[in-house]
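Every protein chain of the complex appears in place save one, which is left out.
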Amino acid sequence: MAAIGLVLGGILGWAAIKLRVQDDPLVEKIDAILPQTQCGQCGFAGCKPYAEAIAKGEADINLCPPGGAEGVKNLAELLGVDAKPLGEGVEPKPKSVAVIDENTCIGCTLCIQACPVDAIVGAAKQLHVIVAAQCTGCELCLPPCPVDCIGMQVIKEDVVTWKWRYPIHMMKRAA
Amino acid sequence: MSRKLYTFNGGVHPDGHKAMSNGTPIRAMTLLPRYIVPLRQHIGTPARPLVAAGDTVLRGQTIGAADGYVSTAVHAPTSGRVVAVEPRAVPHPSGMFDLAVVIESDGADRAIEFQPLDWRNLDPSALRNRVRDMGLAGLGGAVFPSYIKLNPGGQKIHTLILNGAECEPWITCDDRLMRERAPELVRGIEIMRHALGSETVLIGIEDNKPEAIAALRAAAPAGMEVIAVPTRYPGGGGKQLTYSLTGVETPAGGRSTDVGIQVFNVGTAYSLYRAVELGEPMISRVATITGHVAQPGNFEVRVGTPLSDLVAAAGGALAGASGELIGGPMMGFDLRDSDAPVTKAVNCLIVKNPRLFPAKPIELPCIRCGACAQACPADLQPFEMYWYSRAKDFGRAQSYNLFDCIECGCCSYVCPSHIPLVDYFRFSKSEIWEREREKRSADQARVRHEFKVFRLEREKQDKAEKFAKAAEKSRESAASNAVTPADPDAEKKKAILQAALDRAQKTKETVTPKNTENLTSGVQKEIDAIEARRAKVEEKTESHE
Partner (left out) sequence: MENYLLILIGTVFVNNIVMSKILGLCPFMGVSRKLEAAIGMGAATTFVLTLASGASYLVDTYLLGQDLSYLRTLSFIVVIAGIVGFTEMFIKKTSPVLFRVLGIYLPLITTNCAVLGIPLLNVQEQHNFLESLFYGLGGALGFSLVLMLFAAMRERLEAADVPKPFRGVSIAMITAGLMSLAFMGFAGLIR
């Protein structure tokens, strides 16, 4: 018995050195699923840190409101765990972009510094403008604004982004 | 006919209802007081408006210019005054509004000077630019800008196919056009052949239109073959017609140009003739108005004609009408707003009544009979795509080649459980597109965020380096001369800075924040939550550092 133990122990020891895992490509895969709003609503400083935490098993998969139930489902599928509803207090909001009220903006550049994706253009004492196409709707620019001139505007559907609705089930009526 | 025809799989034989509208010649419409011309009449980027409210325009004047590659121009249907450039109802399944130019006609119908083009001595690329500026888009239904299709690119287009099959029930506009305007149509085909340099030209027409076949055979010169194909829906689908005539299958996810074949609708050929040989931009098309109206038939309709006026021109809807359908019953959609105008895509308007279009039967569970797979002309497995679309498992639905579905409606037509399969596929497709859009913007955001992090890091480093250098310098200078002379500028700078600070303080006091007063408790709570979250994040980042 002792001999068997020793031999196997030797093999395992050798294998542990030989087959050491270098990098964790899982983080990239998780990061690819996250919506990249960089909003910090999960309690981490961005999407990447959250992805790292999930990969390490330190964070739950249901902390990302912008990703919504769909995002949780995808994470669950990738990680082979059960999907669960979004955590308490985290509720997905409709997709929005931030808009600066031109009459109130004093050009303080605070929001520019807060924006995680550099979607705000402007200079000191100049009117700032948000590039709507780049805005992720993370709301991080709202609190630093000293004059509260930034508001969130829900993105409306147009002819291009309009989606066909899910066909309504008629089976119930037959029953 | 010596040519061997191939038979595509699947397909159905719905009632044609064509006799209702194909017996009378194409009629012209009287001039209307108002036209609504949407700027998005083709696939791709909508045209860029060139006019504003108050401008006067002439018939054929460009009111929207092609914007980007996949785009084409839009023209005024008559002379008059632009009263508005604003979102208006458009013929779209969503019933949504889209940007349109509203023109009040002055009754004179004055036109710009049309300039015919000597296309035979013209470079194909100059010809294509002309076609783009004339606003040509495919009239078969997809309204893809024609000038792009006339560009063979790197691919040799050996065969040009003209699609006159018109397989969708009820519609007869191509039939009438071929019967009445065959010589002009053939000249349009000549222009296409010139632009593409194709050797073979095939004109495919379903054999339920013998008059059209005869008319085109009479008009077609040597080298153009008019072929009667068996009547079977969707024989007029681009890929299906290509297969019927040549036996060549279009690869999955590809276009017919991949195999050296280009397909045009016959109506497009006719419009091309008008655009090039007469110099007249695409401001009208032939459209069918049929169903529960007094005098069904075909009209030469100007683009921008409100659909309600088209119904009125056909004698008006009869009593008991129950809504309108754009396009045919297989692929068309319900019109939500009859103020919507005719666009280049509208080939048919059907006024419904409960007898012709009974209410849809109740949807029952799928029994997996496989009838849909037998009927599918694209050789797909609709029951599998339905299974996963219904469960919103879009990845798997796509793995059954969802995007090769041409939405012809054969599966829904044959389904014994009356499942609206195509509705499920359309739903899945638009969800997948949405996800792709989101994925793109997420990727973009990731790159931008990573760059910002990198930039901050770099700035920090630069600053640190500068400080280090400055510190070294001051140490050096301190060593060389013990007494540093006082900087005369420093005092001045300080004063300026103080003044600026004071000014800023003042502004801050005078500017009263507008949207922080009278907040509802909900909004206040939300703001508090955001503040708390932010504080937490900051704390976290700090503790990380």
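Order of writing sets the labels: A and B. Residues in every chain begin at 1.
Note that a contact is a pair of C-beta atoms (placed from the backbone, for glycine too) under 8 Å apart; a residue touches a chain by one contact, two chains touch by 3 or more.
Small disclaimer: the values here were computed from a predicted structure and weren't measured.
Novice: Determine which one of B:Y6, B:F333, B:F357 or B:W387 touches the chain that has been left out.
Specialist: Touching the chain that is not displayed is residue B:W387.
Novice: Using the document's definition of touch, tell me which of A:A45, A:L78, A:V121 or A:M152 contacts the absent chain.
Specialist: A:L78
Novice: Kindly note down the residues of chain A that lie in touch with the hidden chain.
Specialist: 1, 4-5, 8, 11-12, 15-16, 19-21, 24-26, 29, 77-81
Novice: Which parts of chain B are in contact with the chain that was left out?
Specialist: With respect to the unshown chain, the touching residues of chain B are 365, 387-388, 390-391, 393, 396.
Definition applied: only the chains that are shown with their structure count from here on.
Novice: Using CA atom averages as chain centres, what separation in Å is found between chain A and chain B?
Specialist: 31
Novice: For chain B, which residues count as touching chain A in their complex?
Specialist: Contact set of chain B toward chain A: 40, 90, 92-94, 96, 98, 362-365, 392, 420, 423-424, 426-427, 429-431, 433-434, 437-438, 441-446, 448-449, 451-452, 507-508, 511, 513-516, 527, 530-531, 533-534, 536-537, 540-541, 544.
Novice: Which positions of chain A touch chain B when the two form their complex?
Specialist: Listed in rising order, the residues of chain A that touch chain B are 31, 34-38, 40-41, 43-47, 101, 103-104, 106, 115-119, 133-134, 136, 139-140, 142-143, 146-149, 151, 157-159, 161-167, 169-171, 173-174.
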